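Quick one: this structure, given as structure tokens, is what I'll be asking you about.
Entry: subunit A
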Amino acid sequence: MKLLEIKNVTKRFGGLFANNRISFDISQGEIIGLVGPNGAGKTTLFNCISGYYPPTSGNILFEGREIKNSPPYKVCARGIARTFQIIENFQKMTVLENMMVGAFKKHKYKGKAFKKALKVSEFIELSDKNFEYASDLSPPEQRRLGLGMALATEPKLLMLDEVMAGLTPKEIDEVLDLLRKVRDSGVTLIVIEHLMRAVMSICERIFVLDYGEKIAEGNPEEIAHDEKVIQAYLGKSYAQG
Partner candidate 1 sequence: MNVKKENLIRSSLLVISVFILIYPFLFKAAFYQHIMIMVFMYGLLAVSWDLMGGYANMFSFGHSAFFGIGAYTSTVMLIHWGINPWIGMIVGGCLSGIVGVLISYPTSKLRGHYFAIATLAFLFVTKILLENWRFVGAAQGLSVPMVKESSLLYFQFHGSKIPYYYIMLGLLVLGVVLTKWVIRSRIGYYLRALRESPEVAQSLGINTAKYRLIAIALSAFLAAISGTFYAQYVLYIDPPSAISLHISVQVVLISVFGGTGTINGPLLGTAILIPLINLIGAWLGGAGRGIAFMVFGAVIVVMCLIQPDGLIKYFEGWKLSNRRENEAA
Partner candidate 2 sequence: MKSKMSCLTMVALMCAIGILNFGTVSYAQDKVIKVGGELPLSGPTAPTGALNKRGMDLAVDIINNKYPGLTLPFAETEGIPNLGGAKLEIVYVDDRGDPNVALAEVERLIQQEKVVAIIGGWQSSCIKTGSMVAERLKTPYISGAGSSVDLTKRGLRYYFRLIAHSGKVARAYFDSLQAMEKRLGEKYKKVAVAYENTEYGSVCNEQLENEAKNRGYEIIASIPFDSTAISVNVEVQKIKAAKPDVFFQIGYDPDAILFTKTMKKFGCTPPVWYGMAGYLSPKYIPSVGKDGNGVLISGWFHPRFSKPVTQKVGEIYKKRYGKAMNIPVALNFMTPFVIADAINRAGSTDKEAIREALEKTRFTADQNIMPGPGIWFTPVQPPPKHTHDNEGVSMLVLQIIDQKVEVVWPFDGKTAEIIWPHPKWSEK
């Protein structure tokens, strides 16, 4: 049974098609890459899935149940967590508190939530900063915290929006290891990423969006040799990459 099914999802802002009849589905335990040039509609798709935008048309099923029009907090309750492209966390709260907010979803009591948060910060290797205020963390750490907050909600599906933006190659490798660890812990991942190298190295399957349309789908090899993709995007990116 598929974990997430996207069926002809279209999101229109006025005349602009941010997403146009996009369909794909994801099964338990995959790591999916979602790539495409800026403005391809990747983040819009995330927002549709996580309930920030209602899709204009089409349907979204999670574990076979429709989540198209449910608000973000319900989507989260169903087991979908996400991070944000720009660093977003609760600046005036400590690292642990940040993650406790997430942990409270599964653990109503403070003690339990606290323990959960400790575990997560262990997992994302942030334990030494547990009592720092989020605002005092370095950008990479803040990205990691974002990941941690999402993990604390114990999601089945985790959607990461450019977690590696602005990191050094070394830091990127750390994050990649982290993501593998997450996958091994049984969480399915969708990763929006610019850096093809990163995506290629961990994703089993990759979807490529361009101008709101899905132009290609397949494993890294296929994508790497897909004509449309190379035209649209990949060539230059590889060169840089």
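How these were chosen: all candidates are chains of the complex that A comes from, given by their letters.
One rule holds in what follows: a residue touches a chain if its C-beta (ideal position, glycine included) is under 8 Å from a C-beta of that chain, and two chains touch if they have at least 3 such contacts; residues count from 1.
All of these numbers come straight from a predicted model, not from anything done at the bench.
Looking at 1 or 2, the chain of this complex that touches subunit A is the one numbered 1.
Residues 50, 52, 71-73, 76-77, 81-82, 84, 88-93, 96-97, 100-102, 104-105, 108-110, 113-114, 131, 149-150, 152-153 of subunit A are the ones that touch candidate 1 when the two sit in their complex.
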